[in-house]
Each structure stands twice: as structure tokens, then as C-alpha cells.
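A single protein chain has been omitted; all remaining protein chains appear in their positions.
We just call them A and B in the order they show up, numbering each chain from 1.
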Amino acid sequence: MATIAAEQPAEHRRAAVVRTAAERVGMLVLVLAALWGLWEGYRWLWIHEGWTWPFTVDSTTMPHIHDILRQLFRKPTSGVGGDILLVQLLHAAWFTAKEAIVGFALGASFGFLLGVALSQFRLLQRGLLPYVVASQTVPILAVAPIVVVYLGSLHVAPWFSVAVIASYLTFFPVTINTLRGLQSTNRQALELMRSYAAGRLSVLWKLRIPAALPYIFSALKVSATASIVGAIIGEAPSSIQQGLGGFIVNFNQYYSLNPENLWATNLIAALLGIAFFLVIVLVEAIVVRRAPEHVA
Amino acid sequence: MTTAPVAVQPIPRGTLAGRVGRHALDWIPALVVLVVVFVVWQESIAVFHIKRFLAPQPTDIASTFWTNRHELISAGWFTFQEALGGFAIGSGLGLLIALILARWRSFGRALMPYLIAANAIPIIAFAPIMNAWFDPFSKGSKMAIAAVLCFFPVLVNTLRGLTSVHPQSIELMRSYGAGEIETFRRVRIPTALPFIFTALKIATVLAMIGAIVGEYFGGAFTALGVLIDSRSTTFQFKEAWAGIGVACAYGIAFYLGVAIVERLTLRWVPSTGE
Partner (left out) sequence: MSVVEIKDVAKRFDGGTVALEGIELAIEEREFVSLIGPSGCGKSTLLRIIGDLIRPTAGTVRVNGKPAAQARTDRDYGIIFQDAVLYDWRTIARNISLPLELARWNRRRRNERVQEMLRLVELTGFEGHYPWQLSGGMQQRVSIARALSFDPSLLLMDEPFGALDEMTRERLNLELLRIWEASGSTVVFVTHSIAEAVFLSTRVVVMSPRPGRISHVIPIDLPYPRTAAIREDPHFFELVTNVREALHLGSDLDRKPAAPAAAEAQP
């Protein structure tokens, strides 16, 4: 009986891969060009017509994209000497990334363990779940100064306080999705395990958790971004200068003088967020080998 | 694995009182936890000599709240309006664009990876720029931040919901001679509703965060975020914690509001996972 995955000749497959890659790159170039066009087009139109809604457009509020890009290769004059802006931003991005990674690791591990615990003990779920949900309504970023001062008094390095803030933003999606994934195991797969007289731990380890991986990874993707956000915003009250958050606060002060600096920083921050996200996507592709999703 | 049809247990009918009673019992463990946490918090401040200015006792926070309740509640209301406005604009736009992208599906499919990537951008970093665009003392600047924060998650999740319909349901509608609009109304949108509500609940949280953190970078003195920030920097932590409590309260109320609408709208979805 022939299998569905028939063996194609190797050259066919290689050609197909190259073609897909070319398509993807082409699409990317197209999208970037479209965004560039939209930006400059909007800018030109609003300045030309002098419209002031939703906001006035000029070189300060919407600098030219090429000005922003050019600024990356200049040495910034607003108080931070040294290398060209791009290099400084990359260092800052790396600094922030480290905080985010630590926060992500802490938050994701805690979130996962909490999710497993909640799934196994109904009483715990009833008792804690409302607070887990409510925890996200606490504007942690407003509590940040307090967290930083308190941990500082315990002689904790400021960057670690930022990591803690990042982990707070990370754990929630992971907990909720781990719980949901563990609870949504196929009924018959559970019956099968029962027919093997499998113990609770075996069922958890061999069935529930692997089946929950897609849910967990979708949460990790959200958490990756959240950890970056936590790290960037957390840096401000901690008076950390070396990270992206510090650069944002700094350039914000001198915005009217050099708007391009802030925009350039945001560009790098955006790329950092996307890079984090892509790392998780890559890990997911390796770890989770499932049938491709079918969408209508 | 292929999903086998799961026998859904019908929701047992009982008297209304019986059902409410049963649900009320479910909440007891949560209440127990709340009481225990409060007691532990109250006592450990004294026992462990935790600096009172950092983490005041709950009773202190409560009395501070009571003294300043007018100021706090109206500040909270101010910020909540920003969040609500941003939520409405961002979610509304997200839903609209999702419907459009689901209608022209090949376009939507091509854009999907980019939308997902855009969702990964730390939008909050744009807060200072929003303050440069709009008057930082106006509600509009924070609404803009909240709106952008809400837009992408709602868009991505709604689009996913609209396109994750069984191909056979679509074929069925075609066989009835139904056009695109009919198919949307009767199949795609109902299928998407659970996804939409999940996204909306997330959006309430994001909108509140956007409003408060936005105020961090500059906002009206009558705003809650500004209040919390200024009290923190002047070491008036009792007031700061009271402000945080108010922010929580508004946030929870917002979330619950959407959750209630969801419960009423989605009565036909069997509750799985118990």
C-alpha cells in the first residue's frame, strides 16, 4: 500500500525549497517597500495639505525614513559619546536582551510548573486561578519602582530587578495555556492510558504534556514579546543607562532636537522583539513535529 | 491525533438556586486564599520588620484609600476612559481589518506572517512618540497607545478564528448556494467568536497597561498612572499602593465586563476541560 509521503527525487525538493525561499524574500521586500511608500506618501500628503488631524506632520513628528536610517550611522550628539548610533544601540539591545532572557526563563519555568500544578489539583485551581488572572491587571510596570528599591535594599543588581519585572509579565500566558493544553487531552488517548494501567505521573509525562506543547509554544511566543516589553520599560525606574529603555528615556528628553534618535531606537527595539519571537518559532519547529495545520 | 467525537455531558438542569449555590461553593477556596494572604501580609510586615514604607500593611492602605477615595477614583476613571477609548478604537479596527483580510483570503494569508511579527514588536516603546504626536496632557495620546497595543492581537486572533473553519462547513454552505456574505454571517463569524473574545479579554489588560505606562512618560496630573508614579518617587508608598489597588480594581472590572458579555453570547459553546 503506497504511503502518502511518496519519495520525490532530491532535485525536485531542492528546487522547491529554493523557490519558496525566493518567494519569501520577495514578499518581504514588497512589504517593506509598501511600508516605506505608505510612510512617505502619508507624510507628503499631510504636509502638502496642511492637515492637522490626527496630528500635525512635520520633520519632528514624522522624520523621513532615510533620515532615520542615516542617523544610525552618525555619532549621536545628545549626550552619549562614542561609537555610531547603530553600534551603541546594538550594545544596548544586547544588554536588554540578557535581562529579557533571564526574565523569560524564570517566568516561563514558573508559569509551566504552576500550570501543571493547577491542572493536577482541582482545589489549588479553584483557590489560585482567580488571582493568577487578576495578577495581570496589576500594572506591574507601575509597581516597578517599588520592586527595584526593595530588591536594591537586598543588594540585588538592578538588572536582575528588571529581569524579575520581565518574568512577571511572562508567566501568565504560559500558566493559562499550559493549564488549557493539559486539560484538553483527547478522551480516547486517556482511555488508552487507562487500559495500560498507567500511573498519574506517566499519563502526565507521556501524554498530557506532549499533547499540550502546541498550546505552550503559542504562549511562549506571546511571552517572548512580553519579556522584552518588561525589560525595556523596567529599566526606566531602575535608572539603567545601558539598555534600550535607558536610551529611550534619554532620547525622549531631547526629542525635539533630534527626533531621529528616538525613532532609530524604536526600530532596533522592534527588531529585537521580532528576533526573540523568531527564535521561539525556530525552537517550536524543531521540537513540535506535527501535521501541518489546515486552514480554510 | 485525529479528534474523535467526544460525548459532551449535557449541563445538568437544576433549580437556579441550586446552580448558583454550587457555583458559590466553587469560590470558597479562592476566598480562603484571599483571607490567608491578607493575614500573612498584615502580620509579616510587623514580624519581619519589612520597611513599612515599601510594603505598607493592608489596613494602612485601606485607610489611605478611604481618605483619598475621591481623588483616587476620579483619577482611575480618567485613566480608565483612556483605556476604554483605546480598546474600542484598536479592537474595532482590528476586527474590521480581520474581516477584510478574511474576505480576500490569499491576501490575508500572505500578510499573516507579517502581522504575527508585528504583534511581536514592543509597541509600548512608542509611547514617548505618541506623546510627541498628541498633547501629552490629553486623553488622546494614551488612547493612541492603548489602541495600537490592542490592534494587533485582536487582528491576528480574529483572522485566525475566521479562517479556521472546517472546509466541509464551507462546502455545505456552497451547496446551499450561499454567497460569501452569507457564509461569513452564518459560519465564519460564529466560529471566530471564541477566538475574538479571548483576544478582547487580553486587549482589556493591554489597554489598561498602555494607558498607565503611557502616563509614565508624561500625562495629566489627574491621571492614575501619573499619580502612582509621582507618589512613588516621593516615597509616599501608601498612596502609591492605594493607587495600584484602584488600577487593579478598574482592570478587573473591565476584564469581567468582557467576560460576562462573552458568557452571554457564547452559551452554545460546551465548556470543555474539566
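Convention: a contact is a pair of C-beta atoms (placed from the backbone, for glycine too) under 8 Å apart; a residue touches a chain by one contact, two chains touch by 3 or more.
Since this is a predicted model, take the numbers as computed values, not measurements.
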**OP:** Consider the whole complex, including the chain that is not shown, and state which of A:84, A:123, A:157 or A:192 touches that chain.
**Re:** A:192
Original post:
For subunit A, which residues lie in contact with the unshown chain of the complex?
Top reply: 1, 3-5, 186, 188-189, 191-192, 194-198, 202, 206-207, 210-211, 213, 288-291
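We take it that only the chains that are shown with their structure count from here on.
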Subject >> Between subunit A and subunit B, centroid-to-centroid distance (C-alpha), Å >> reply: 18
**OP:** Write out the stretch or stretches of subunit B touching subunit A in their complex.
**Re:** 1, 3-4, 6-7, 26-30, 32-34, 51, 54-55, 109-111, 114, 116-117, 119-122, 124-126, 128-129, 131-134, 140, 144, 163-167, 169-170, 205, 208-209, 212-213, 216-217, 225, 228-229, 232-233, 237, 240, 243-244, 247-248, 251-252, 254-255, 272-274
Original post:
Where on subunit A does subunit B make contact in their complex?
Top reply: 27, 31, 54-55, 60-61, 123-124, 126-131, 133-134, 136-139, 141-143, 145-146, 149-150, 153, 180, 183-184, 186-189, 221, 224-225, 228-229, 232-233, 236-237, 244, 248, 252, 255-256, 259, 262-263, 265-266, 269-270, 272-274, 276-278, 294-296
